[in-house]
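Apart from one protein chain that is not included, each protein chain of the complex appears where it belongs.
Which chain is which? They are A and B, in the order written, and residues in each are numbered from 1.
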Amino acid sequence: MTTAKSQKTDPGRFFEHFRIGEVIRHATPRTVTTGDVALYTALYGPRFAVQSSDEFARSIGYERSPVDDLLVFHIVFGKTVPDVSLNAVANLGYAEGRFLRPVFPGDTISTVSEVIGLKENSNRKTGVVYVRSTGYNQRDEAVLQYVRWVMVRKADENAAPQGELVPQLRKAVAAEELGAAVPPIRVDGWNDALSGSPYRWGDYEVGERIDHVDGMTVEEAEQQIATRLYQNTAKVHFDGYAARDTRFGKRLIYGGVVISLARALSFNGLGNAFHVAAINGGRHVAPLFSGDTVYAWSEVLDKAVLPGRTDVGALRLRLVATKNRPCADHPYRNGEEMDPSVILDFDYWVVLPR
Amino acid sequence: MTTAKSQKTDPGRFFEHFRIGEVIRHATPRTVTTGDVALYTALYGPRFAVQSSDEFARSIGYERSPVDDLLVFHIVFGKTVPDVSLNAVANLGYAEGRFLRPVFPGDTISTVSEVIGLKENSNRKTGVVYVRSTGYNQRDEAVLQYVRWVMVRKADENAAPQGELVPQLRKAVAAEELGAAVPPIRVDGWNDALSGSPYRWGDYEVGERIDHVDGMTVEEAEQQIATRLYQNTAKVHFDGYAARDTRFGKRLIYGGVVISLARALSFNGLGNAFHVAAINGGRHVAPLFSGDTVYAWSEVLDKAVLPGRTDVGALRLRLVATKNRPCADHPYRNGEEMDPSVILDFDYWVVLPR
Partner (left out) sequence: MTTAKSQKTDPGRFFEHFRIGEVIRHATPRTVTTGDVALYTALYGPRFAVQSSDEFARSIGYERSPVDDLLVFHIVFGKTVPDVSLNAVANLGYAEGRFLRPVFPGDTISTVSEVIGLKENSNRKTGVVYVRSTGYNQRDEAVLQYVRWVMVRKADENAAPQGELVPQLRKAVAAEELGAAVPPIRVDGWNDALSGSPYRWGDYEVGERIDHVDGMTVEEAEQQIATRLYQNTAKVHFDGYAARDTRFGKRLIYGGVVISLARALSFNGLGNAFHVAAINGGRHVAPLFSGDTVYAWSEVLDKAVLPGRTDVGALRLRLVATKNRPCADHPYRNGEEMDPSVILDFDYWVVLPR
């Protein structure tokens, strides 16, 4: 009989534990259900018809409503947290995110990450870890792949990093890589009254700026419920007692909540942008806290036809979310600085019917 | 390339935009799932056996548990908000609400509204819009129809309204119109122990007043989660930043939350009233805010047999909800005035086994 302290608790990896080329199979595969979909609707209020109605989805060529792309993203991402970012100081960015196959209720998602870059910081206390994470369904088909980089603490300042490499990442996913998750769409089955918008792909212009008007205040219970739904264990979102001693003094809203809220708000102005096809980049510019109100606006950065397809086209959008500041005048930069209200700067491709 | 402000954001209709006879097909059809049902249970705590147990429902003649009638109501209603009440000042009333067919998980609901009345207010800043809204399932069968009227702002004080007509609305749905959503019930399959009440239709008397005893405090996160579940976009429930400049200085609890909470509380005393058959009228007498506690009591206003049916009977009930005031003495009016604690005065028909 022993009363020794167990070593079975996982403290998470520190910077010096990561090795370039290492492949991490993350725990807890997850069967996605209509229960998850209902919660996603209740937490953010998305109104895109394809994800909301099996009938609408069937009328344009899906077998049924696919799961919201960002719900898939949060679940794939959540699995990486215990292995990649439990000891993270900051989530720095996303790139090369592509949605590769639709996910339907009943599918089981698991995630594998490869360490593709490491860069120790000059203070030797932290370093940046780059991982390429891939979500798979139960048939081992990739459904989503993206790169993120994150600043991770070292356990031992004197430990040497296992390599140094800053990967070259593309500024944007190319048009020919978009649309893999979208079956052929029967555009004549698309009902603009039911979809909530008369504007198709051809109606948007590069440079167009869209204020999404509505604001959504975030409550602590909501962000905790959301973040647990994704089995994301990052303690900054949950441990209010420990948070008292942090620089903010309170829990942080999970950045994924901001992305999903801004995307849901974007329905007003982008109602036919039914699918997130790719994530080019994303940065959580400032933290969000319980009680803050999120607003959002979008700018059309680019337009693309999809090779070989006449059913749908893609828009590259900048989605900007602010806190406690409506977006009628599209706040973004003040000279070199970001506008202090901006919390999210998200660059992504959406797909619309032509 | 343009940087012009987009005109694609929908600002919602103002009073002068409505036309009598206009038919509005609302966006975002919605497949209702057991996920929605679980959330409905978690948000209000209803305990009616028919909606809670597929086995109980089958034992009396349903194919499975139907979706709670008020969940159907909130979903049908929610779809109308972006088109009808985004610029509303107040939701004034309901009438002639009838539940026409049961809704089961897997059904897809969409809503169509007809403008049946308009009346400009003497201040010329607002007007009352009357709409008859009908929810349909995926077979285009009507599942619910009701009238509501709402005070809507004008965009331009000088604009002329497109007609004036105050519709004649019946005080109550007639007994012969009740029960369309209830299949023939096998009363010998009804187990009073499992349903939670020994009192059948015949045990209630006109004039009987029932205190539902329990209180339920409402949290902001709960009402936001509920209201988004219905894809209701009314900003008074969500935008805490904008709410600071309103007369209340904070977000309002969605009135549908009050109706559902009061109905769930009414289980204690009305456990066999398994179905809401009709809504005769309803008024949100005073606003509810996060942190307030809801209590409720009921009065039996009328009793009716259903033509040609011996399985079930109907009770017409007044359901009164209060805030921060228990209902042992059935608070309602003080002379001409409503008791200041009253927040909801709801007149509806329920169905019970005979």
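The definition used in the following text is that a contact is a pair of C-beta atoms (placed from the backbone, for glycine too) under 8 Å apart; a residue touches a chain by one contact, two chains touch by 3 or more.
As the structure is a computational prediction, the values presented were derived from the model and not from experiment.
Across the entire complex, the residue among B:R101, B:R132, B:H212 or B:R318 in touch with the chain not shown is B:H212. Check A:T31, A:T246 or A:T310 against the missing chain and you find that the one touching it is A:T31. Against the chain not displayed here, chain B makes contact via residues 33-39, 41-45, 47-49, 52-56, 65, 193-197, 199, 203-217, 219-222, 225, 268-271, 291-293, 324, 326. Even with one chain removed from view, chain A keeps its contact list with that chain: residues 1-6, 8-11, 25, 27-31, 33-36, 38-39, 82, 106, 108, 110, 138, 219-222, 224-229, 231, 233, 235, 238-242, 251.
Convention: only the chains that are shown with their structure count from here on.
Measuring from the averaged C-alpha position of chain A to that of chain B gives a distance of 35 Å.
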